[in-house]
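One protein chain is absent from this view; the other protein chains keep their places.
Letters A, B and C mark the chains in the order given here, with residues in each chain numbered from 1 onward.
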Amino acid sequence: MQRIGVFVCWCGSNIAATVDVKQVAETLKSEPGVVFAADYQYMCSEAGQNLIKDAIRDHKLTGVVICSCSPRMHEATFRKTAAAAGLNPYMVEIANIREQCSWIHKDKAVATEKAIILGRAAIAKVHLNAPLTPGESPVTKRALVIGGGIAGIQTALDIAEAGFPVDIVEKQPTIGGKMAQLDKTFPTLDCAACILTPKMVDAAQHENIHIYAYSEVEEVKGFVGNFSVTIRKKARMVDPVKCTGCGLCTEKCPMKKVPNEFNLGMNNRSAIYIPFAQAVPKVATIDPAYCIKMKTGKCGLCSTVCEAGAIDYTQQDELVEEQYGAIVVATGYNPIKLDQFDEFAYAQSPDVITSLEFERLTNAAGPTAGTLLRPSDGKHPHTIVFVQCVGSRCDGGKGKSYCSKICCMYTAKHAMLTREKYPDTDVYVFYIDVRTPGKNFDEFYRRAVEEYGVHYIKGMVGKVAPQADGTLLVQGSDLIENRQLRLNADLVVLAAAIEPDASARPLATKLTASMDTNDFFTEAHPKLRPVESPTAGIFLSGACQGPKDIPETVSQASAAAAKVIGLLVKDKLKGNPCVAHSNEMMCNGCSSCEKVCPYGAITYVDKEFRMPDRTTAIRRVASVNPAVCQGCGACTVACPSGAMDLNGFSNSQIMAEVDAICK
Amino acid sequence: MKSLLLKDMDRLLAALAENRTLYVPTDGAGGAEYRLYQPGTPLSEALNTNRSAKDFFFPQTENMMRFQMRGKEIRIEEPTRPDEDFVVFGVRACDARSFELLDKVFLSEPVDSYYQNRRAHGVIVTRCCGRPEETCFCTAFGIDPTAPGGDVSTWQDDQRLYLAANTPAGQALLNGVAHLLTDAPETAADDAKAKTRAALANLPIQNLPLDGFGEENLLAIFNDPRWAELSRACLGCGTCTFVCPTCQCYDIKDFDTGHGIQRFRCWDSCMYSEFTRCAHGNPRVSQVERFRQRFMHKLVYFPANNQGDFSCVGCGRCLQKCPVSLNIVKVIKALGGEKA
Amino acid sequence: MQVNEKEFKPLIVAFCCNWCSYAGADLSGTNRLNYPANVKIIRVPCSCRVNPMFVLRAFQRGADGVILCGCHPGDCHYTTGNYYTRRRMTLLFSMLDYLGIERDRTRVEWVSAAEGAKFAATMNDFVATVTRLGENKRLEDLRCKKQ
Partner (left out) sequence: MQEAMIRRAKELLADGTVNRVLGWQRGEFVYDVTPAVFASPDELDASFVYNDFCGANLSKYLVAESRKEGKVLAFLKPCDTYSLNQLTAEHRVVRENIYAIGLPCEGKADVEALKAAGAAGITGIADGGDTFTVHTLYGDQTVAKADALAERCANCKSKQCVTYDELLGENGAVQNSHRFDMVEQLENMTADERYAFWQGELSRCIRCNACRNACPACTCEKCVFDNPQSGIANTAPADSFEEKLFHIIRAFHVAGRCTDCGECSRVCPQHIPLHLLNRKFIKDINELYGPYQAGADVAARGPLTDFTFEDCEPSVVHERGVN
């Protein structure tokens, strides 16, 4: 039996004017287990707290009930008070007789009766309280950034600048991501490479940053502050230390018919390649799917010409295990595949291209050296039709239901740049809506319309049909003029919807981070914790969380870095002791709890048990990591056997409160 | 012996119900059960009720006392004992015999006053079985369905019901309805009895080997390896126990009503994991042991303590109700040894 | 009969999540927005902590109405808790309805920390609804009745 002390606060007249505090204290004193009861003007004052401390010591209290204001106000205060008197702070319960009683009721008798009942409920709960101690876990002061695009680079640089080591894992041979493929950036029209490549170099040269390029995350174990990550370094067949990036091998390589993914297959590269001139690390990579030596064993020309002796055909994938305190996901996006959109003739005509392909066609380092030429015949296009929302805001399964957010602006940019460079070109943009919220965005779009004479047509394109003369017949509707349009275009540019990179879903599983139905990572709170995943220690940067443009990506990247730094500066993480725990003897191992846990706090282990029938059995049982659990209690209801319970809000405690209230 | 035309049955029941509460077996959703007599409702012709008649004297739950808390004081309140006189009409010989077995438990020292009180207020009218079924084996325990016992025995042929009092309470009951009854010779029900006997001779379960369950074989039976096989399919539910007319185990529990503690007892089953739970748990840790306990009790321990009376009346309910068709007949056949 | 109806004050148990609804209840207090004293609040970390057992328990022990309040869907402090609450309680309430228990005795309402007025209005409305229904008879435990 607990020895409970009840402390009734007047809160000046806030409580005492409507609740007969003396009567509350007097009545509660005769409750079983209550050995002390007192009332006082301001329990939260120093004198009030001393009253509590003295009573804890003098009456050897094992539990404390404070009838006062909301626990949201002073629970922490009174827990500290109890701790100062040597009582476990979690042996304190608050009966909220101010916000939920004296302030809402006028009749003193009614309010007093309710205050007594609320006090009883708190007493009933304290009877079942147990001392709780928050767990502590050390923090590995190193961060992992998954993805080396602008988001990952920015996050890594910010963390590194704060003095913490960071590793970037990038699956491509070079960091840089999508931004490296872009030509100019809206709304300022500065060149992407000019602002990105210095950052890539900064990252490569930073003493706190290590780049695992051409690598992937294989396995993630552990929890916030203590992740252990296995990284697969894919075999490049080139020793990155020896390779000087001179590029001689790529010139000499006899296999030159490899579609160049950096230029989206619009030209070719060699089997040994460096994706682009400013690649970081600037190291060659052998593409084993095309390398003659790898496929037939004959050739070896690159090895012959490499003066550094960096070529090593026997190289194997290597697994390295690293420890991290925090992980940032920056896996970015991709344009969707357009196979489902046959009406736009993307697969039928090389002159129907995506916006990203358009970027490469206008980029000085692209397949046409920056001159806008039709892919089919290399001629200058005179009529260009841009189609927005291809697969975005699209119901019915073939596209994405969401807005891809960046297309309105980059299409305006493309249209504007085309008109500027080639004033003889007619440019049409079909749109559902033009969405330009953002600093200087709407001004930018209006310039495209007003200064550059881009023809914006509100309506959707119904069909693009390649014609015998090599043009493309574009049929669309103009909703403002309310008419059908037929245009003969030389080039059609599709603003394809963007979707999370395909690597995101398996990665989310490894991280036990949650995703929405579109495979974007979900944030811990959509408004208040936008750069944290619900899984503690996992942070989100850039388009992996939702469509974003560059400025937004960079701000989120820095925000994620700030959150990581805030975590890594701590030496130890103190947990919330009100976490779930599983009674292993009752656990069925059925995984229901694991499925509803938003934090991935529950894992399963096979353990040997001595069963009630005196046999030994190996059983699969749930185990809650108290450092990761946030104490929501979803698992406790999912668990049919009641094996899963929650500290501080146990089944028996809540039912005792129900019983006391309903007495 | 008295008799009554069957067409006057409802008049008889109505008359019985006039002064006492009357329970009769009637058909309803879920099968035949003893229900409070409602005028005009025909008696069930089912062989037996789902639940046995033991409920009348040993109900599934029964309040024992209350504790009242006034502040830190505890006050004890005795429950009100049911004091109404009642008649149970239409009890079969097997169930009637079960009362005798329950009496041995509850009415020997220390007397169970709750049971004793109910027993004192009840009058049993039995009914000879007309059509025994394949699950019946009461004769194995010396029960004669043609002499069904109780306070009043009844038989019936196509036209008439015959009644004979066996006890003063039974005689008093018949006296109360004498105006409806006519005298009949003692042999009047012989045809009905003969018919029943003929049916009994054809029952499939005959000659159960019970001789081997003597006290002297206690340890041998207890340690018999076949228990594991016999109990393997047992789901550990309490169906057999709760439909059994002779199972008498109960648990005593306290229920916090919010304004006092209600102490009550309720049937318990030796098949349950929490049965006879002590500080260390259930002494019978596996289902084999629980299963064995049930049959050891009925076939060995009870007779050893009660002049050889088995704690089974062969009503066949467990044969009908076990979800996986385990039952006492299979146990007897396996472990009862050779039929003498 | 009329007198009885007037006198009947239903007992309402309200489970409120710590982050939104309990704070919303506090706010209605701070703003001195009245609701009947027969509403008693039990604080839980998240509405998803509420086990159907607790709801039935409240009815058993004498509650006439049970209401769960949580963060609005999408605003759960634990991101997904109230989505599970929503499914669980929908099914539970549907089952109670199926058993013939008055459907107006149970409710789920999403109340944010800013919605003190909504909290008070919800409680007033729920109390009025349950008052019209009268005493909980169909899910009562006779042993728990005050004698």
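By definition in this document, contacts are C-beta pairs under 8 Å (C-beta built on N, C-alpha and C of every residue); 3 or more make two chains touch, one makes a residue touch a chain.
These numbers were taken from a predicted model, which means no experiment stands behind them.
**Q** In the full assembly, spell out which visible chains the left-out chain is touching.
**A** Checking the complete complex, the chain left out touches A, B, C.
**Q** Considering the complete complex, identify which of A:Ala557, A:Cys587 or A:Cys629 is in touch with the unshown chain.
**A** A:Cys587
**Q** Which residue among B:Ala199, B:Leu218, B:Ile261 or B:Ala304 touches the omitted chain?
**A** Candidates B:Ala199, B:Leu218, B:Ile261 or B:Ala304; residue touching the omitted chain: B:Ala199.
**Q** Touch as defined at the start, partner being the missing chain; which of B:Cys128, B:Val177, B:Ile221 or B:Val243 qualifies?
**A** Within the whole complex, the residue contacting the unshown chain is B:Val243.
**Q** Considering the whole complex rather than only what is displayed, give the residues of chain C touching the chain that is not shown.
**A** Touching the chain left out of view, chain C contributes residues 52-53, 56-57, 59-60, 73-74, 80, 83-84, 86-104, 106-108, 138-143.
**Q** Mind pulling the chain B residues that touch the left-out chain?
**A** Output for chain B: 29-31, 33, 47, 50-51, 60-61, 131-134, 199, 202-205, 232-233, 235-239, 241-243, 251, 253, 255, 264, 266-269, 272-274, 277, 319, 321, 323-327, 329-330.
**Q** Pick out the residues on chain A that sit against the missing chain.
**A** So the residues of chain A touching the missing chain come out as 517, 585-592, 595-596, 604, 617, 619-620, 638, 640-643, 651-652, 655.
One rule holds for everything that comes next: only the chains that are shown with their structure count from here on.
**Q** Closest chain to the protein CA centroid?
**A** Centre-most chain by C-alpha means: C.
**Q** Taking contacts as defined above, which has more of them, B-C or A-C?
**A** Most C-beta pairs in contact, of the two: A-C.
**Q** In terms of CA centroid distance, which chain is the most far removed from chain C?
**A** It is B whose centre lies farthest from that of chain C.
**Q** Any idea how many Å lie between the Cα centroids of chain A and chain C?
**A** It comes to 35 Å between the two C-alpha centres.
**Q** Multi-chain contacts in chain A: which residues touch at least two other chains?
**A** Those would be 659, 662-663.
**Q** For chain C, which residues are shared contacts with two or more other chains?
**A** Where chain C meets two or more other chains at a single residue, that happens at 61-62, 144.
**Q** Across the complex, what residues on chain B touch chain A?
**A** Contact set of chain B toward chain A: 69, 71-72, 256, 258-259, 273, 281-282, 285-286.
**Q** Where on chain C does chain B make contact in their complex?
**A** Counting only chain C, the residues touching chain B are 61-62, 141, 143-144, 146-147.
**Q** Under the stated contact criterion, what part of chain A meets chain B in this complex?
**A** The touching residues are 30-32, 612-614, 659, 662-663.
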